[in-house]
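Sharing a structure with you now.
A single protein chain has been omitted from the complex, and every remaining protein chain is retained in its original position.
Right after this comes chain A.
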């Protein structure tokens, strides 16, 4: 395939055939370099949308970003009339796939809109239209186009709450939304013809899907039993050559990124610190030795000054508890701590145990600020942070050991049942 096959003799964009009844009607965006603020792309992206023809009507699966609507409508018109469109499916409501929806609904008033159960709460805020009628669907729900049937898979949080996949059983095609997608613009469109997009595929997973590994696993449990000959995602190449490889790769990527050294009855506690004059370091060593007194807790101690963010992020993803030691400098915790804490959005750290300690000179804001941040990241912070003014005394080091011990006990569920009055909570 070459550029010419995406455009007709008059220079008008035309649809590309996946099968007799399924066409790609998306758009190319070769000039895009940054996507969703958080992603780079060295050669743009595609917004893939599809038209499916059955004996009793046409379905459109997803649309394109608003500025690319002309290409989308031209390609759609090359394979269907608007009054044939009976079904519109949105696998994902992000504007890169819903930009042309309001106009499509205007042009195809006979079509019924199908969205996931969880998409309902977002539809109005995204499309700014009241009174939009739609059918919410869940796994197992179907819609018939006569001799073609669309079947929905509820696959939430990949990567928004609303995401779903749509399966066309007669053709063994999976319209997967952003899942299995990547930002890679190649007018050859199919994985057996496009350039080398392996990096883009991995990179997309790492930044978009990795925070939701648990949900990836649940989606794969639904997808893997299906016979699949084509995966048609919303970005990047259409995966028709051995699509099962990409499913297998997602399965691998959604497992632990580090081979586990830890036996199932053990838990891991990571202590990260940074220190200018050694005060917070001394505290860290005491916290470390206190935590080690508890059986089955594997404790590790890291000086942030000696490490880079990415390997730490891999460690943190697998850990059960995280402790941070920071001095207070100019009224704040220090930048290496914030840098690490702002790099955790690519993994899931929800409900991990957290704790904070540090030495300070006169105000000591560092510890409570980091505690707030850990709570903001949805970690549990049950043991109040520990601050020491300047150089820790022997008694203060003992308190640090006790702090480490308590954290380790909490991690193992060994702390005694507690009854507290709300008034005593800080």
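One rule holds for everything that comes next: contacts are C-beta pairs under 8 Å (C-beta built on N, C-alpha and C of every residue); 3 or more make two chains touch, one makes a residue touch a chain; residues count from 1.
Here is the rule we use: contacts and distances are computed from a predicted model.
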Just to verify: the chain that's not displayed, which of "2Fe-2S iron-sulfur cluster binding domain-containing protein", "Phenylacetate-CoA oxygenase subunit PaaA", "Quinol oxidase subunit 3" or "RNA polymerase sigma factor RpoE" does UniProt list as its protein name? "2Fe-2S iron-sulfur cluster binding domain-containing protein"
Touching the absent chain in the whole complex: find that residue among A:12, A:42, A:121 or A:390. A:121
Give the residue, chosen from A:196, A:395 or A:421, that touches the chain omitted from the document. A:421
Had the left-out chain been drawn, it would touch chain A at residues 117-118, 120-121, 138, 161, 350-351, 353, 375, 378, 380-383, 410, 413, 415-422, 425-426
